[in-house]
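What follows is a set of notes on a single structure, which appears directly below.
Every protein chain but one is kept in place in this view of the complex.
So, subunit A:
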Amino acid sequence: MEYKLRKAEPRDVPDILRLVKELAKYEEMEHQVTLTEKELLEDGFGDTPFYHCIITEIQGEKSSEDRKVVGFAMYYFTYDPWVGKQLYLEEFYVMDEYRGLGIGSGILRNLSNLAMKTRCTGMMFVVAENNEPSVQFYKRRGAEDLSQEEGWRLFRFDKDSLVKMAAPSEE
């Protein structure tokens, strides 16, 4: 089966959202996806993109069939003031029925190359500790678990807390 890895285009937005929801379902978090196609379009393909995306599509068995998007990765660039630019892998997913074909490795290879070309010193991402297959997938490839090894804890302020914090200080 032939597959093609390419940069996402605006027309891919419905497929990107579909795959985001599929992955969320796999993590039993489907109800947490509030992102819309409109936001994905504006935020990824406007003047200052908040994210970039690469997708993997396969050709159907009959040449008349449409190509099908079966995997994607969403990433953006971050900054560590000690060592500089990093490539942050926000989302990475291959549909269940297309796994084991090297599509995932191909996506990671593409992104690692991009990281090196853009002078990033590392590629960063987050994995849920109970997602054993993913944890092993990344550790086999040399990823370090900074939460385990260095004690990094990820903290988040949601919208309501942001609004409270943004109010002028009473001090």
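As a working rule, a contact is a pair of C-beta atoms (placed from the backbone, for glycine too) under 8 Å apart; a residue touches a chain by one contact, two chains touch by 3 or more; residues count from 1.
Here is the rule we go by: contacts and distances are computed from a predicted model.
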item: Chain not displayed: protein name in its UniProt record ("Vacuolar fusion protein MON1 homolog", "Cytochrome c oxidase subunit 3", "Alkylglycerone-phosphate synthase" or "Spermidine/spermine N1-acetyltransferase family member 2"); value: "Spermidine/spermine N1-acetyltransferase family member 2"
item: Missing-partner contacts on subunit A, residue numbers; value: 20, 23-24, 29, 32-35, 39-40, 43, 50-51, 74, 76-86, 88, 90-91, 105, 108-109, 112-113, 115-116, 121-130, 135, 138, 141-169, 171
